[in-house]
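Missing here is one protein chain; the remaining ones are kept as they sit in the complex.
Read from first to last, the chains carry the letters A, B and C; within each, the first residue is number 1.
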Amino acid sequence: MSIKVYYFASLKEHVGSSEHELDFTQALTVNEVWLQANAELVLPQNTLAAINMDYVSWDSLVSDGDVVAFFPPVTGG
Amino acid sequence: MSIKVYYFASLKEHVGSSEHELDFTQALTVNEVWLQANAELVLPQNTLAAINMDYVSWDSLVSDGDVVAFFPPVTGG
Amino acid sequence: MAIKITELAFDPYHELKLYQNTQLEHLGAIGATSLFIGTMRDFNQGSQVTGMSIEHYPGMTEKQLDLCIEKAQGLWSILDSLIIHRVGTITPNEVIVLIAVWSAHRGDAFDATRYIMEALKSTVPFWKKECLETDTERWVISNTSGYQ
Partner (left out) sequence: MAIKITELAFDPYHELKLYQNTQLEHLGAIGATSLFIGTMRDFNQGSQVTGMSIEHYPGMTEKQLDLCIEKAQGLWSILDSLIIHRVGTITPNEVIVLIAVWSAHRGDAFDATRYIMEALKSTVPFWKKECLETDTERWVISNTSGYQ
């Protein structure tokens, strides 16, 4: 299975990258995606997660081909 | 003492006049002004009264030179 | 702060552009602009409406509009405001009223605009008479509450 992971705004700077490609063999939750991609990094408080552009909780399961995104609280408007 | 009385909108049509001049010798309330000017007319429900362009209650006293106005509920905006 | 009563049809966006040219003192301070535009519909209370005339009480209109703004200023932090209201003969789709409030933060602008609109509708001496398709006229009896 292969997914894309995107990072935005301050989280992109924190991770030092705007995206990762991730390959894995078993079902993963969003939380496990973060750990697999950024094991060495502290997860900033209030980080939000989306799968395919919809907000999801951290225990949501990711499927092959999904786009997962992590970002800080939004500040538009 | 002399006052002016104005009527607006449907009340002007009801009274059949847009203004009256009124002379009187004793202190009058707004209610007495209406009675003196329009004794023969039924006062429409919800009629509002103003003295010198401020809303007043019907027992307010009128002074020499005042402008009294009677009109229906307002419907602007 | 400005109020304007006009017998002429007006374009609210043109008026707003002109008015904002006078707001140099607030440049950089305005974070929120809240606007309300009331337009004449061609249908009201079960009837087709072909036109409208708005009567007012000159002098008291301005005095009561000033009071609406003064009360809003006492309740919220407002940098500037503009009210324009039509009187005379109006046809459907024309603008009846424009209310604009400028503030630093959005809560003040939203609240004050709505407050001024409701205060105008309940206290400022304007009266609408509708011309119906049947060639009859009728006074609008009362304004409904905007908060339901």
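Structure notes:
Please note the rule applied: a contact is a pair of C-beta atoms (placed from the backbone, for glycine too) under 8 Å apart; a residue touches a chain by one contact, two chains touch by 3 or more.
Model, not experiment: these values are computed from the prediction.
Looking at the complete complex, one finds that the omitted chain is in touch with A, C. Looking at C:M1, C:L16 or C:L67, the residue that reaches the missing chain in the full complex is C:L16.
Only one residue in the set C:A9, C:A29 or C:I141 touches the chain that does not appear here, and it is C:A29.
Annotation for subunit A: contacts to the undisplayed chain at residues 6, 8-10, 46, 50, 53-55, 69, 71-77. Subunit C residues in contact with the hidden partner, per the touch definition given at the top, are 11, 13-14, 16-17, 27-43, 92-93, 104-107, 109-110, 113-114, 117, 144, 146-148.
By our rule, only the chains that are shown with their structure count from here on.
Rounded to whole angstrom, the centroid-to-centroid distance between subunit A and subunit B, based on C-alpha atoms, equals 72 Å.
Distance from the subunit A centre to the subunit C centre is 48 Å, each centre being the mean of its Cα atoms. For the pair subunit B and subunit C, the distance between mean C-alpha positions equals 27 Å. For subunit B, the set of residues that touch two or more other chains is empty.
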